[in-house]
Structure formats: structure tokens, C-alpha cells
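Once you've had a glance at the structure underneath, I'll fire off some questions.
For this view, one protein chain was removed and the others were kept in their places.
For chain A:
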Amino acid sequence: MRCRGAGGGRGGLWHRGHLSERGQRAIHQPGGGERAVLASSSSSGASRAPMPGCRRGKRQPARFLWQLVGGERGVNHQPTTVTMSFIEYGDTIKDGDTAIVFLGHESMFPVKVQHGTVTQTKYGVIRHSTDLIGKKYGSKVTCSKGGWVFILHPTPELWTMNLPHRTQILYSTDISIITMMLELKPGSIVCESGTGSGSLSHALIRTVAPTGHLYTVEFHQQRAEKAREEFREHGVDHLVTVTNQDVCKNGFGVSNIADAVFLDIPSPWEAIGHAKSALKTEGGRICSFSPCIEQVQRTCLAMEEYGFTEINTLEILLRVYNVRTISLQIPDLGKAAEDNSGTGFDSSNPSNQGSPGANLQQGTVQFKSGVPLREMVGHTGYLTFATKSLV
């Protein structure tokens, strides 16, 4: 059952600058989806004209840029303590990183890399100072007992599979279609409620980075605080504002600037009005996620009443296949006549595509198959999308 809560909190818009180790500064200036100015330094030291896009080559020497780019108000330019982030790939594991320890098939967990600490795994101990820090992401690390693991760079998708659940979360299958149907991209302004465990939030932040922003509302005070903490630890807090309030009563805290609004709350129809006012004057997409069809019906009605168009409800499910080599036995059909040898199986007849492995000695045929799992997720929720009408 999804948990919902309420609470008061801070809202409002604010500006923040963030320095990444690549020497880039991204400043979000909320206000009608205006593209923020991005300044970067090339390896030659010359500053590039602020223009989204172009960074020739990839590896730049780590450099801190002290340039003030419009709108900043006397911020103390200090390197942030978290130098990695979910929105920018890094090559080597550093102190303070959140890394993913991969043990084997679908067995992994996140770890906060810290000098001096030690992590226990079923393969033995991992010492952060010697085994992790300084190593390349994707490296194999041998643990004390001799077994080994892989250390992976975090991504929102890996985070979704490994984050500590405070509520039921959205998985990447739903997140994927939400992202595309809301037309999200770098620079987009998104509003979300409820934040929950931050699964979708991380994915949204990744998509709108480096110039967009996520305004996420969570009515449960502790969950809101935990979310803020995680965003900080993951180096993305400059791209997100967590507000602790009830979206149905007080909205998202912003007006007429969002490109998209996402609702995952028990009574989304109560927030449609607020969603509409948060969305930019013209255009803008909305999505509501509800497990129950009754909720969907009420939400669609509310969307229509508020003048949304292109209302469309769908559901998406993931089907996973295990790749297996299957051996099927050939039945003994006896002999056609007394003096006829052979089992009635034509040995010259190739079996399925792939290996023509008719192993007559053992009377089996081998083939490769994509075998579905015994059980699959049958339902997560209905997704309803709509467009804010121009009228």
C-alpha cells in the first residue's frame, strides 16, 4: 500500500550554482523554461561562449571554474564535497562516491565509499581505501575470502534497483515511458508528487540535467528530508527542490513554468487544478500514475474538466526472458517393422535454428530458447497522459 503523508514546508524558487570537477557550471534560472547559461573551459584555458552543446573531445583536466555567470549572488565558490554525481560519468572511484557493488546475477547493493571503512560481502571484506578508492569503475575487486565483485558507476536505473524503499517505487519500465511521453529532456522543468523513495526523482533529474529542474513535493516530513539528503549525497541537489507540503492543498510551489507534471498520489484528481497552474501557459504535459481503475476514471474526468486534451491511458509491463539451452528428449516411438532399425526420428533433419544438435546417442535435441520467467509483474499502475490545452 502506498504511504502518503502531509506536512508544511518551504517552497519557492531559488538559484544555485554547482561546480563539478569538469569545471562546468550549470545554473538553473527558473522562469518560463529559459535555457540556463552554461560556461565551460576547454583544455586550452579559453572560456567558451555560453551555448548549449558543444564540448569537443571528452576528457578535460579537472578544473574549477570561478566564473560568475549571470544571476549568481555572491556565492562562495568552493568545490562541493561530493565530486561525482548521478548525472555525470566519472572514471575512477573516489572518496564520497556512491558506488554499486555487483555480486552476480541481479545481486547488487549500493555502498558509500569512504576512507577507512570496510564493507562485508558474502565473498569477504572490501576495504574501501585499498580496494575501491582510485580504482576504475567497472573493475573487478577481489574480496578477502577470494571471491570477487564488480564495482559499478551509479545510474538512476541501478539506483532504482538498489535504493532503500520507504514506499512502493516506480521501476524503470514505467519510468521510461513516463520520460518519453512527458517529452522530458535537458532543460525541462518538471514537477513531481509524491517524492516517495526518490526512484523516479533520480531518473527525472538525470534527464533534465544540466539546465533543467525538478520540483518535487512530499507530504511526509521524514521522507522529504531523506530525499534531500540523498540528492545531496548524489551530487544532484542543485537540480532539485524538495518541498514538504500537501500538493492537493498547496500545489507545487511554482506557477506557469513547468514543462511537465507527474502525479503519483492517492487522489490525483484533487491535484489536477494545481498541476494546471504549475504548468507553463501553453502546452505542457501531465501524467498521473494510479494502481486502481477507479482512480483513473476520476482523474480523467478531472483532466477533462480542467481543459486538458489528448487524454490517454495506458499500461506497460516488462517481460524478461532467460536465455537457456534446452534439451528435449526424443520419445521412443518404437520400430516401424521388425527388420527396420532407427527410432523413426530423421537424423538428417536439422532441429531448430541455432545448433543442429540432434544427439541421437542420448535421444535428445538441443536448442537455445528465450524462456519467460515463471512469474512476472502483472500490474504496477495505469499511466494517464494529457496535454494542457492552449485555450
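Assume contacts are C-beta pairs under 8 Å (C-beta built on N, C-alpha and C of every residue); 3 or more make two chains touch, one makes a residue touch a chain; residues count from 1.
Please note the rule applied: contacts and distances are computed from a predicted model.
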Choices "Transmembrane protein 17", "Cytochrome c oxidase subunit 2", "Large ribosomal subunit protein uL23m" or "tRNA (adenine(58)-N(1))-methyltransferase non-catalytic subunit TRM6" - which one is the UniProt name of the chain not shown: "tRNA (adenine(58)-N(1))-methyltransferase non-catalytic subunit TRM6"
Of A:Q114, A:T173 or A:Q366, the one touching the omitted chain in the full complex: A:T173
Residue among A:T98, A:T121, A:T167 or A:S188 that touches the chain left out of view: A:S188
Interface with the unshown chain - residue positions in chain A: 32-35, 38, 51-59, 87-89, 91, 102, 104-106, 136-140, 150-153, 155-157, 161, 171-173, 175-177, 179-181, 183, 185-188, 203, 206-207, 209-211, 259, 280-283, 293, 296-297, 300-301, 311-323, 353-354, 368-371, 373-377, 382, 384, 387, 389-391
